[in-house]
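What follows is a set of notes on a single structure, which appears directly below.
Excluded from the complex is one protein chain; the other protein chains are retained at their positions.
Labels A, B, C, D, E, F, G, H and I are assigned to the chains in the order they are written; within every chain, residues are numbered from 1.
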């Protein structure tokens, strides 16, 4: 049986050979680069039509489409990530977590930002003192139920 | 000696009595709500002029200004945060960490987003299907040095 | 300042003196026993009207109402709970977690059960071989967003 | 020797080829979908007659029946599960664990809900505001022995 | 409010002043020494009559009886116990755990020994090569439910 | 080189083919079922004569005898065991550890029960309310040295 | 009630005032410095006569003798010790643990060195290249029982 | 490339075939049994001449000499060792660590025993009450620098 | 696809055959030994020209150059390193971390030393009392942003 790991390897290989960026691939299937990369890595499921589009765009075997559309098992092995690029985001959650919580409560009430009905983008922000990474997240507000 | 914990307690108490929100306080000292809350909680240091402004705005004892301007020791005790509102951000780092890394490398090169030369905002995004929490982060891109 | 811990202690004391059960208290404020206990322990926020009702029902100081309505910081200190009564539920998540996931995916699609828009009840199920504990959970299905 | 892992792989493969759901398979052997999935994953042991029935229903090799009926070693590797669909149940145990304990003690006495003499179901609850996942657990009450 | 910790301290103090052993106390209330010690330490709940008997036997304040009969929250803080006398039992579980499991499955079927409907004794076994500690455990066999 | 893992696999395979229980095998070599299983799993070393007897009884290759008599490296990978049958024993150590310690000190003095000069049995105790698992442990008392 | 912690504090205070070393104290009660320090810290129990001798030698309150003779609860809080002087011994166990095990098995058979029937000394070994710390341990060999 | 693991396996195999003990091998190359075992296991580096001697003594391939002389990466995977023979040494560090520290400070000053400029031996101490394991460690005293 | 692990193995093999040191290799490509080793181990990315130079210097396959220039995933598996040579640096961070922080704040303000815009060297410092290891680190000061 073909697994998500198999398909991820095929995508990376096809991407290298074709000299494409994740932005290029995302554009070909008309999705965001964040979701395209995440689902290609097996951390999200492509909607069926998008899975088909990706298989066509990168000439993957037909069987790969079904695999790309399966619900993944989301596993990360490092409780505290070691790679500096990822650790900085962990650090932001540690330092600003209580602040995010306080402001969400202040602006919305007793609830949270969904990480499921959620989207995110990464863009390059030109800046004379050095360009900046801009990360924008948008998640549906979910109110705690009281019953 | 007055500690950061003491001043945090004074701020929360003054805020309650005056019926202010964090947005209100932030506006009074002309800073962002995120930084205002974070530094009030003792996780960041106020610039001296802002510390003075906060002391005036909330009628805190004068000694508090110096304490608010001290470099804090940033400590969080839960490696994996349990509060659902904070956990969701931890989950986003777990699920999307490799994606953030891949796209930063694709758009900038071999480097990271700074969590020090960094800013963030939280806003309420009206939406007919339910309002959304919007979180925007901007951090300076830092290139790995090769020597 | 009165804290959630203070109010929890007041509630337990008032409950003992009045000889009430959690069911009794829940009935007085017309909420479920699960939510009533959970919010009394400081793990959930009472809606304002219910907080007022509880203050009246148990003759708590008026200030307690605002505290009961504040968004709590949900903290548990044992990653693996040691009390046998709680551990068994942890064990159920360990043994049946993948099954819950597979059946949710099969019945709904790629998504999860919300733990926020959520409710639960505990009832006693008479049974000639020994009565049974019945736990019923109901959470809104949340579909992963693809963008 | 054929292992539980081998048989799990055979079942998943047969299920895919036949285009069956877990509900379909459960119906064929007249068991619940929860137990059918769990035992197929190697986290529970099928009663011998049910193991035979499953082997017949999915045309597995005869040797698989004995393997399906063996007592499994129940292992989970993530103390805190990372997959969001499973994590939410862990979170429920963290938030509501003390409440479940308090209400069981109130309704039954000093004891616990068994996770061994236990059953569970997952159903889809239609709801105009969005369908809901309903999880029902029933476990025998076990009284602590005092001797 | 009087807590279980308070009552434990009273019992230890009364025991010292009266020069009693745990065996003596157990005999006075006609329970086993294991259960008597465990419930006195706050790790089990005395049946009401026994709580009354203990209060009388040790001249504790009357309020203590209700406390001794409350369901305890069973907490141990060391995942791996450090005290050598307790560690050896942890080691036995590590070394012989799979053996206990295999023999229970062989003698009974797919199930476990209950730690709730359970009792235990400790006795001194005279032996010319050095006396031995005899620990006897008896727990009800619980069969896994298949549904 | 033949390893303990290899020999364990041979024993399990021979046991299945011959339709033997651990009790049967133990009887053939005149040892207890607990020790026979434990040493067959590679967690203890068979005395040489018993290793020879086992090799003969199960028609293992002659080289296996030396392997069965080697001192093993006792490793368990789960600090907290997840399998419910083994976890219950871990729970007993957590709940009753301080009690075992107190009673050993009361009956013997300042010392411990040896887990090395140790033996254990598992038996089925018939009981009209449901049969019980009886576990008996006997370990030499070791007095702390004071020098 | 006087605790072991209380007595430890009294001993340290008396030692400072009298300007004594641990060697001096050990000599006064005719025990080794290792055991004297360890039991004074509450990690071992003094034999009764020695407890009396220590109370006399340091003019402690009479009640302290019984406390010094009680069986202690041996707790260490750092799984990996951070103090460099203690860590080096942990490192030696990590690096040479398999070697100690192999040589004990080679010289004695399948067994261990007791940490209960055990003694240890620390001496200063003059050496022209820099004096050396000599640590000598002696523990009774315990053979694994096979039954 | 030949690795340290490869050479360790060759040594164990040659040792078995030749029927040698670690003491025998150590004698052949005129080193201590502790260091000989440790470096053969890949936890230390043999001096070049000794590596050559070992290769000759055990008829290993010539390439093994260079491997045996390489600086190893010292890794142990169990923070708390589970094997009872090794655990007892961990326990000794836990119980007596503060004592070792106190006596080193008393006899030498503010410093530690080196685990690098270090040696150790294991001997069998005959004793009518049961032979004893004697472990002797000698490490250079290192004084903390103050600058 | 060729991985960073593959190229690391090729470099180590080529280095051994050519009898080169890391200093030699660093000199050939005109980079520091620290960065050369680190990037050869796959913990940093070589600038493209340097990757080409290394491929030429060691006669690696051409495809290796692109691999050496890829952004690595920086992973370390031991939260607390066990190798003594690395542990000592961990210990320095534990002992002197607060001091480094205090002096950076004193000399620069509220900020940190970058580990990204960073370089380091290791040199041998001759000393009559024994040569010394000199480690020099230089990282850009980054000021916390206040917004």
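Things worth noting here:
By our rule, contacts are C-beta pairs under 8 Å (C-beta built on N, C-alpha and C of every residue); 3 or more make two chains touch, one makes a residue touch a chain.
Just so we're clear, the structure is a prediction, and the values are computed from it rather than from any experiment.
Every shown chain touched by the omitted chain in the complete complex is listed here: A, B, G, H, I. Along chain G, the points of touch with the absent chain fall at residues 9, 12-13, 16, 78, 80, 82-84.
By the touch definition given at the top, chain H reaches the unshown chain through residues 31-32, 34-35, 39, 44-47, 50, 71, 73, 98, 101, 105, 109-112, 114, 116-119, 142-147.
By the touch rule set out above, chain B reaches the unshown chain at residues 1, 73-76, 79, 115-116.
In this text, only the chains that are shown with their structure count from here on.
Common partners of chain B and chain H, by the touch rule above, are I.
Interface repeat of C-E: among E-H, E-G or A-B, the matching pair is E-G, sharing over half of the residue-numbered contact pairs. The chain pair with the larger count of C-beta pairs in contact, out of C-D and E-G, is C-D. Between the Cα centres of chain B and chain D there is a gap of 43 Å.
In chain H, the positions touching at least two other chains are 74, 76, 79-80, 82-84, 91, 94-95, 115. Taken pair by pair, the chains that touch are A-B, A-C, A-D, A-I, B-C, B-D, B-I, C-D, C-E, C-F, D-E, D-F, E-F, E-G, E-H, F-G, F-H, G-H, G-I, H-I.
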